[in-house]
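The complex appears here minus one protein chain, its other protein chains still in place.
Chain lettering (A and B) follows the sequence in which the chains are written, and residue indices restart at 1 in each chain.
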Amino acid sequence: MKHFTHIADLGPEGVQEVLDQAVAWKANAPGHHLAGRILGMVFFNPSLRTRTSFEAAMIRGGGNAIVLEVGNGVWRLESRDGVVMDGDLTEHLREAVPVLGRYTDFLAVRAFSDGGGLDADDADSVINAFRRFAGVPVISMESAREHPCQGLADMLTVRENFGDLQNLPVTLTWAPHIKRLPRAVPNSFLLSAAASGCDVRVVHPEGFDLAPSVLEQAHEYARATGGKVSVLRDRAEAAAGSKVLYAKAWGPTDGTAEVRLEDWMTRDSDFDMMHRDAIFCHCLPVRRNLEVSETVLDGPRSHVIDEAENRFHVQRVILDRLKGGA
Amino acid sequence: MKHFTHIADLGPEGVQEVLDQAVAWKANAPGHHLAGRILGMVFFNPSLRTRTSFEAAMIRGGGNAIVLEVGNGVWRLESRDGVVMDGDLTEHLREAVPVLGRYTDFLAVRAFSDGGGLDADDADSVINAFRRFAGVPVISMESAREHPCQGLADMLTVRENFGDLQNLPVTLTWAPHIKRLPRAVPNSFLLSAAASGCDVRVVHPEGFDLAPSVLEQAHEYARATGGKVSVLRDRAEAAAGSKVLYAKAWGPTDGTAEVRLEDWMTRDSDFDMMHRDAIFCHCLPVRRNLEVSETVLDGPRSHVIDEAENRFHVQRVILDRLKGGA
Partner (left out) sequence: MKHFTHIADLGPEGVQEVLDQAVAWKANAPGHHLAGRILGMVFFNPSLRTRTSFEAAMIRGGGNAIVLEVGNGVWRLESRDGVVMDGDLTEHLREAVPVLGRYTDFLAVRAFSDGGGLDADDADSVINAFRRFAGVPVISMESAREHPCQGLADMLTVRENFGDLQNLPVTLTWAPHIKRLPRAVPNSFLLSAAASGCDVRVVHPEGFDLAPSVLEQAHEYARATGGKVSVLRDRAEAAAGSKVLYAKAWGPTDGTAEVRLEDWMTRDSDFDMMHRDAIFCHCLPVRRNLEVSETVLDGPRSHVIDEAENRFHVQRVILDRLKGGA
């Protein structure tokens, strides 16, 4: 593995290796395994968990991070090829990225979807430009198509609660939100769970489909691992006997879908038909009493803080795997 | 001590212990006493001294700091309980704070008064939410009620100039400003000086009272330490024979008080009736020729730069006392 920007960089086998290592290092910290390494962190969008957990992983490992926020103290960056740069973007990725690669040992990048649609998300042009031009390993801190470190942290959390992931029923449910959020997180949960052999049920309102390419990849992983992927319309069917309720908001496919928000907020009653030990997961940040009731968030089923902590544990494994260079 | 957000976390005895240790470490630096420790720094407001001195204290001690600015590259945070989060605040303190506590060894927080009045300042809801949810020790970098590290640095500066603090006459004078500044700094000077046994004289125009709860706490410290606390209207009376003139602007109690600004700017002539060795102190940033004349600031009585340096010295003692965990 030279880069880690998509679950496909690991594949099902790699996902399990990372989880195994993360479990081991969560029990026994690896010491200064990143000594002398510098991670360059490039943010096109805000962050709290991602930034802090990556910085902490570098520091705990004996290394350092340099944090850059594009357009906020750092020049605004152009990504399109062939343009005459006579607008408000000061520098092109074709210069900025290799330059940063000369000063650092790897680059972590956050570049959310620009809302250009499922095909544009799939092309994932910014993060792929980093892969192409960096000269050092590139790690995704969420791009248009995926948030793969989140997917790994999700699976680590599920594994800590239930052990064996094979055929484990897990449910990804759409959630209400005031914004048309990108699909990187649901994509990554789906891909990570399918790569782990889970029985994944995805449920969302009409008009909120995930991208065909992502579903196809998830089905392929399920076939390889003996897992299962179902896309459903009925929350009760998706929840029945399931051990994980993973709530996440994302935007409509074509921008016009209507949905009764109150039908989709996660409540305590949603757990009635689930497994008695079922847990609640969310990638955070979460909108209290909009995506999920505060009684669920503050109750014993919620593992959202552990899930966030697990970002740290999976990421230091990823950093270790990539520290040898591109 | 599990947290340090208010002078009450130390009490009079603790204040003197911190000052003793700061004097000792200023003479002989403690080496890498913070090795392996990460301080998470969360700013709701700007900073220059606070940020740099805390980062420097962590680094000099062999540790590291991670700096987060709320709303500036980091999600905007909600602090109210029970709300439906359908507005422009992305994440609740109930998630953000414990998550940051999982990645770091302690959290330092700056959350100025929101101008909601003396009772709201006293309740100090944001910093107290950090105490409640962090899971690790919390340090104030100034909150609504207090700026306790500033108070400690002030007392260290006074002690370096005059030695014994018992019954030392010190004067806190209100100063003019274009903004209605919060009371955290005057509160902290008053509480720290009273906890150190000083003869504290506070002088301000009518309509600029400090909070009753703060004055009551200061009187209680004065009784315990054999010090004295007086609140005066007359600058001459407050300055007579005093060894320290501490100038600080803060806003009116009810928002309507009128005051002749030119009567309150500190000038060289203010030192005529003070002790011949009297010094000038200010927490900085200071408005030159508005709060105090530049001849005072640039003259030999001013110890404002030493005072700022002392932030570093007291803070590394605080960090050391808290490094064992919450």
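Rule of thumb we're sticking to: contacts are C-beta pairs under 8 Å (C-beta built on N, C-alpha and C of every residue); 3 or more make two chains touch, one makes a residue touch a chain.
Since we're looking at a predicted model, the values are computed, not measured.
**Q** Using the touch definition from the top, which of A:Ile66, A:Ala120, A:Val231 or A:Met273 touches the missing chain?
**A** Among A:Ile66, A:Ala120, A:Val231 or A:Met273, only A:Ile66 touches the chain that is not shown.
**Q** Which residue, A:Glu17, A:Glu91 or A:Glu220, contacts the hidden chain when the whole complex is considered?
**A** That would be A:Glu91, which touches the missing chain.
**Q** For a quick check of understanding: of A:Thr104, A:Thr157 or A:Asn289, which residue touches the chain that isn't displayed?
**A** Going through A:Thr104, A:Thr157 or A:Asn289 one by one, A:Thr104 is the residue touching the chain not shown.
**Q** Write down which of B:Asp88, B:Asp164 or B:Asp298 is the residue touching the left-out chain.
**A** B:Asp298
**Q** Go through subunit A and note every residue touching the omitted chain.
**A** Residues 36, 38, 40, 64, 66, 68, 72-75, 78, 82-87, 90-92, 94-96, 98-100, 102-104 of subunit A touch the chain absent from view.
**Q** Suppose we count only contacts with the excluded chain; which residues of subunit B make the list?
**A** Interface with the chain not displayed, on the subunit B side: 43, 46-49, 51-53, 55-56, 59-60, 64, 69, 72, 178, 284-290, 294, 297-298, 304-305, 308-309, 312.
Here is the rule we use: only the chains that are shown with their structure count from here on.
**Q** Between subunit A and subunit B, what is the separation of their C-alpha centroids in Å?
**A** 40
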